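Contents: one structure, followed by commentary.
As you look at this complex, bear in mind that one protein chain is not there, while each of the others sits in place.
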Amino acid sequence: MKKLLIQLDTDKHPSTFDRIVAYDAGVDEVLSYSNIVVGDVKGLAQSAFFTRGLNDLKNTAIWVGGSDVTQGEQVLAEAQASFFGPFRVSLMLDSNGCNTTAATAIAKLKKDHALTGKKAVVLGLGAVGLRAAALLLQEGCHVTAASIRRVLAGVTAGGAAAGGEPASGNAVRSAPSKSVENARRISGLQVEEAGDRAEMEALMEGAEIAVCSGPANAQVLPKAFWAAHPTLKMLVDFNAAEPLGIEGIKASDDMKEREGKLILGPLGIGNTKMKVHKACIAKLFESNDQIFDVQRVYEVAGEMV
Amino acid sequence: MKKLLIQLDTDKHPSTFDRIVAYDAGVDEVLSYSNIVVGDVKGLAQSAFFTRGLNDLKNTAIWVGGSDVTQGEQVLAEAQASFFGPFRVSLMLDSNGCNTTAATAIAKLKKDHALTGKKAVVLGLGAVGLRAAALLLQEGCHVTAASIRRVLAGVTAGGAAAGGEPASGNAVRSAPSKSVENARRISGLQVEEAGDRAEMEALMEGAEIAVCSGPANAQVLPKAFWAAHPTLKMLVDFNAAEPLGIEGIKASDDMKEREGKLILGPLGIGNTKMKVHKACIAKLFESNDQIFDVQRVYEVAGEMV
Partner (left out) sequence: MKKLLIQLDTDKHPSTFDRIVAYDAGVDEVLSYSNIVVGDVKGLAQSAFFTRGLNDLKNTAIWVGGSDVTQGEQVLAEAQASFFGPFRVSLMLDSNGCNTTAATAIAKLKKDHALTGKKAVVLGLGAVGLRAAALLLQEGCHVTAASIRRVLAGVTAGGAAAGGEPASGNAVRSAPSKSVENARRISGLQVEEAGDRAEMEALMEGAEIAVCSGPANAQVLPKAFWAAHPTLKMLVDFNAAEPLGIEGIKASDDMKEREGKLILGPLGIGNTKMKVHKACIAKLFESNDQIFDVQRVYEVAGEMV
């Protein structure tokens, strides 16, 4: 019986990335759907349950993707709500790569280092950054997540990194952004909005961990700042588009020592993230009752780093 | 050479059900199309014919699906009209599962029972009910098909079963509905509109067969009525969503005796329907000149029950 992955993508076109990686992870057929809205989910999910006997349902799974994580989370919730009794299939959410990317990065930090009690600062409130923040909290860190939109306004012409917080101009200064609202929902997280570079740097006082989750093509941390920082020990950068978020590192840095700090660059994360992504897809087909959200992906990442 | 099934679906998204069952029936690749309108069909069909030599055309077939049976029938007709000479492929229509469901149910009734000359009443004028009515007529029954919309108005909040006639309120009382018009086109069928429960029950006087094809989640026949009915011998229910259409039965009843009647419930039909559905798809690829409409599906069902 073929392993079928139903790709529910909230974008105009289903992600080529998600389709290709699914095939490379051993899926036999990807059934791709695009322009998915919440109202579409119940029908598509329930029509899928009723085709195969209960013992065979583990050969069908649902993947939720697209560039908008909030929409993805709504689609995931609706798919879960469509289950009844044993009629269900395993699910995974990775809109914008958020779960696999954040989980892999924090699993790498944790691998050889105790995180408990350390101060961590996440710069940028995009989906990947917020997921990283939540995992750091869970590891016992004291975590500050800072909006850096005002800091970067003018620095970059726009364009968001995968999951990164978009840069923006003056127009958004008045009301708290959607990103800030999302951040404030994470229990235990200290959320700040840095008004300028000085405020941002002040937030990093005493921090041992910095996670750069800014927009694509925007340098967030100049080398002069981070290399001289008295307490920083580990720096993570999710931005793979030059210029990187952290000046003076290489995208391929994989816990590489530079200036006495350990650097985890976007490709250093990315290579392992691909393995985690594929491992999660393979595991989806082991039973029909799994939910691969950030927690479950983090467990898998922890076994693989 | 791969067996390719071109799925022409009239809905916004191509049915997951139809895609999955096609793979399980041995199709190598399902080429899914959604939002299909009649004007799309000729180009898609003819582009498909011209790719493979005449001897290989049996490895391509067209599946017509979606929730709207009338649209599906138009798509099927247009696909047939696009054929010329030997340039054609086999076709199957099963919008809303109408053909496989109705054919399987009536084939089950017929298996061990002479149907000729019996009075049958079909309650609900949806696509599945009308196809069942036509097959009963063909078997020599005297068939009445009754609209039960007014009977159910107020009983259910709405929502149609797979192929079931939608429940409705007062607004539709004045003009004959689309369903009634469809029913009146079936030669030999007596079509009625039950104004209330008493009228509906009167229509069932002397009936040996009752087929419940009402909307989802709506009880049509209370147990007190059918259990005490003096002539009813076989009862069929297409509604799989609780409450079932017939009170006091189980969805899985498969010609099960209850209160001295034989009961065929929705899952009792459904299990065999899945086998019929897959068998039809497999047969599509035996030659390039077959049309799997309700008649052809009924033949296959007859061999499988």
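Per-chain numbering from 1; labels A and B assigned in written order.
FYI, a residue touches a chain if its C-beta (ideal position, glycine included) is under 8 Å from a C-beta of that chain, and two chains touch if they have at least 3 such contacts.
In this text the structure is predicted, and so the values were computed from the model without any measurement.
Of the candidate positions B:40, B:199 or B:259, contact with the hidden chain is made by B:40. Screening A:19, A:58 or A:229 against the full complex identifies A:19 as the residue touching the chain left out. In the full complex, chain A touches the omitted chain through residues 12-13, 15-17, 19-21, 23-24, 29-30, 32, 270, 274.
Interface residues of chain B with the unshown chain, by the touch rule above, are 1-2, 4, 6, 28-29, 31, 33, 36, 40, 44-45, 47-48, 50-52, 60.
The definition used in the following text is that only the chains that are shown with their structure count from here on.
Put simply, the C-alpha centre of chain A and that of chain B have 45 angstrom between them.
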